[in-house]
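One protein chain is absent from this view; the other protein chains keep their places.
Naming follows writing order (A, B and C), and every chain is counted from residue 1.
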Amino acid sequence: MKVSFGGLSLKNPILTASGTFGYGLEYTRFGELATLGGIVVKGLSLEPRVGNPMPRIAETPSGMLNAIGLQNIGVRNFVEKRLPKLPADQMAVIANLYACSAEEFAELAGYLSEQPGVAALEVNISCPNVSSGGILFGQDPKMAARVTEAVKRRAGDKPVIIKLSPNVTDITEIARAAAGAGADILCLINTLSGMAVDARTRRPRLANVIGGLSGPAIKPVALRCVHQVSRAVDVPIIGVGGIASAEDVLEFILVGAHAIQVGTANFIRPDFVFRLVDELERLCEAYGITSFDEYRGSLRL
Amino acid sequence: MKVSFGGLSLKNPILTASGTFGYGLEYTRFGELATLGGIVVKGLSLEPRVGNPMPRIAETPSGMLNAIGLQNIGVRNFVEKRLPKLPADQMAVIANLYACSAEEFAELAGYLSEQPGVAALEVNISCPNVSSGGILFGQDPKMAARVTEAVKRRAGDKPVIIKLSPNVTDITEIARAAAGAGADILCLINTLSGMAVDARTRRPRLANVIGGLSGPAIKPVALRCVHQVSRAVDVPIIGVGGIASAEDVLEFILVGAHAIQVGTANFIRPDFVFRLVDELERLCEAYGITSFDEYRGSLRL
Amino acid sequence: MTRFGKEGFDGDFFELVLEHPDPQSPAWRNWKPGQFVMVRPTAWEHNPLWGRPFSIYRADEDGLSVFFQIVGRGTERLAKLEPGDEVTVWGPLGNTFAVREDAPTLILAGGIGLAPFAEYVRRHPHPENLKVVFGHRPPVECYPLAKMAERVSCQSCRETCPADLDDFIALLGRVIPDYCRDGLVLACGPMPFLKTVQRIVAEHGGKAQLSLENRMACGVGACLGCVCDHKEEGPVSVCARGPVFWSDEITF
Partner (left out) sequence: MTRFGKEGFDGDFFELVLEHPDPQSPAWRNWKPGQFVMVRPTAWEHNPLWGRPFSIYRADEDGLSVFFQIVGRGTERLAKLEPGDEVTVWGPLGNTFAVREDAPTLILAGGIGLAPFAEYVRRHPHPENLKVVFGHRPPVECYPLAKMAERVSCQSCRETCPADLDDFIALLGRVIPDYCRDGLVLACGPMPFLKTVQRIVAEHGGKAQLSLENRMACGVGACLGCVCDHKEEGPVSVCARGPVFWSDEITF
């Protein structure tokens, strides 16, 4: 089940998605972290952040909306207090970076590049660029390239993963920009922009009004994005979006992903991702898949 | 339940969405067409079209993908053979226009503008512009404006509805372009671009590989789009995307829609939309909504 | 629309008996074998999204029933329905098999494709003109063949290994020609089976009707999701123009 790509080497292709698995430690009572390919921790900023007001989450058909707003303990707290408790020598601990300017991103990268326990840096560019009036980094190829370069310059030998937003006219354009700027790996997709309201009380269901849609509902969009990007660029891809079964994992690999992340499905049951590792093994056997390298991108068109 | 906007006057705000209700006649055995606000017929092109190869549809979590590819009997066949059988004097028959160039769109509009039974023209700009190498009209504000103008010029006194694609970085930009070019009404959203594959056979589930995602899964995206556009332009909006209950109808009106369309939910049961009219009436009563004009856009932010 | 009773055949096979939606309506009083219904339990909410099409197996005062096999998510859930669970049913939908009272008629069924023929056989005024050839993988007891065999000549052929399939195809090659002169061939079953029937019938210049089982969403000709290629009319809805087609009308 081992996979190696873009400078990352994983026991298996299963990672947890940022924001849905805390800092990993929340799940130690439900399974053995070391059995996973790795985990991506909640988006880290230079300073601790309090996030958005409540309510922050809403259920939707086969999915959910969140507007957590990047509440996190800050990158230093993470490195000092959480990272040492993670089995970082047995699985990949990937830091997810959240910032509002290319400089902040670079600073985060510089700091994290020196932490031996961190296997890679995942850059969340689905965040507003304060210096461009709130347009998201991930929605503009030039800005995406600038952030990628800035992070890459300071990341040392850590692989840099750029996590793309699906809320764009042409995701391959952003992917090309990030790849051109030196991204080692692309991760897609982040959440779709969505909203929910209560017709009776006339209130939005999220205090932030607009939030990110995730879960099985968005799987068709995520698969399409991975498929398109894997044909457009020559950079390995981590697929994420709606994965809720071993069958789903294979679908993402089939359209070109090297590894996948499980996000919202962690809420279906807390041991979901641990069970998924076993299920994937069984399913590969059932389908006669002996090599992910052979299977990857083998979609018959 | 009556609503009037943009030159349209409807018995109630409930329409059926293009491509999901045939030419209306398929449903006469399941309900009284005249009880609906109106119907939008399957996309019509100048000449009959055969559409895409099979398979064309796939089920997804709380949704579906389609790649019908605009199979239709052609606009003349529709006007001559189907339109006369519809109760066009008792509900709005809206023609949905499909073409691959602004000229074709204009020609369709010109022909339909002379048909008394047609209440309005809905322009599907989620189609590739052949003369621009396949970019969708709906993904470029300039092209969207050009099509709008071309149709508007030939539409006579028929209200022109521009139906927007959600597969864009900023839907308000396209909305502004269409509004600026004279659209009487905007309709949103068309389907999200998505795909599905079979991990075992390694084949795409749609012969066309990529298709359009619809159904309850996309409702949060549709609501967000209607919310954003209703704040950005001063043109009335028809909301569509995932509506599957009277509660959903109210949600769209709450964020600013004047009317709504029911698409995929017609497949839940063929009398769905007929029952919805009654349910909406009951729900308005339960929630004490006496005027849609008061309720519309009254979301408490 | 209706309520529910259920009779388990062996293993994965079920007769789902529903309250008859409307026995007195003209459409239902005149229904004929080959037609189908869309079935959708209310509890599905929007997942699975679509109803599932099933041939009408039986429809009388006692109820409406379909005979189905578990093959996926939808049928698995149908098999778990409990009496009292609400089910939406729409139909009768589609067209019907031809009946040529005096013509020797060969019925070819593959697996669950047997379902529409149960009533066809029961109704046929001259059962002596009918012959059923039935190919299947699960044991024959899973299917309602015994009842049919009381009225007409039935031959069944079980596939347990790939070689059996060749045998079955050879069998088709032997029987079909006899019905290609002045007879009628009717077939329902999986796609490869229908293709074989189409080929053999074409080779012998016979007349056959094939019932297709394309995936359906609306069931009423509105979504164009279920089309097949009609030689003259182009893509036509299997649900509305079919599900039964003359073998030489369509290309697969």
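Just so it is clear, a contact is a pair of C-beta atoms (placed from the backbone, for glycine too) under 8 Å apart; a residue touches a chain by one contact, two chains touch by 3 or more.
It should be emphasised that the depicted structure is a prediction, and the values quoted were computed from it without experimental measurement.
Note on the undisplayed chain: of the listed residues C:E45, C:D229 or C:D248, the one touching it is C:E45. Only one residue from A:N12, A:S62 or A:Q228 touches the chain missing from this view: A:S62. Residues of chain A that touch the chain left out of the display are 19-22, 26-27, 29-30, 42, 48, 50-51, 54-57, 59-64, 66, 68, 71, 215-216, 244, 264-270.
Of the residues in chain C, those that touch the hidden partner chain are 45-47, 82.
Here is the rule we use: only the chains that are shown with their structure count from here on.
Ranked by the number of C-beta pairs in contact, the top chain pair here is A-B.
Note: the chain lying farthest from chain A is C, by mean C-alpha position. Nearest to the common centre of all protein CA atoms is the CA centroid of chain B. Mean C-alpha positions place chain B and chain C at a centre distance of 35 Å.
Among the residues of chain B, those in touch with two or more other chains are 60-63, 215-216, 244.
Across the assembly, chain C contributes residues 46-47 that each touch 2 or more other chains.
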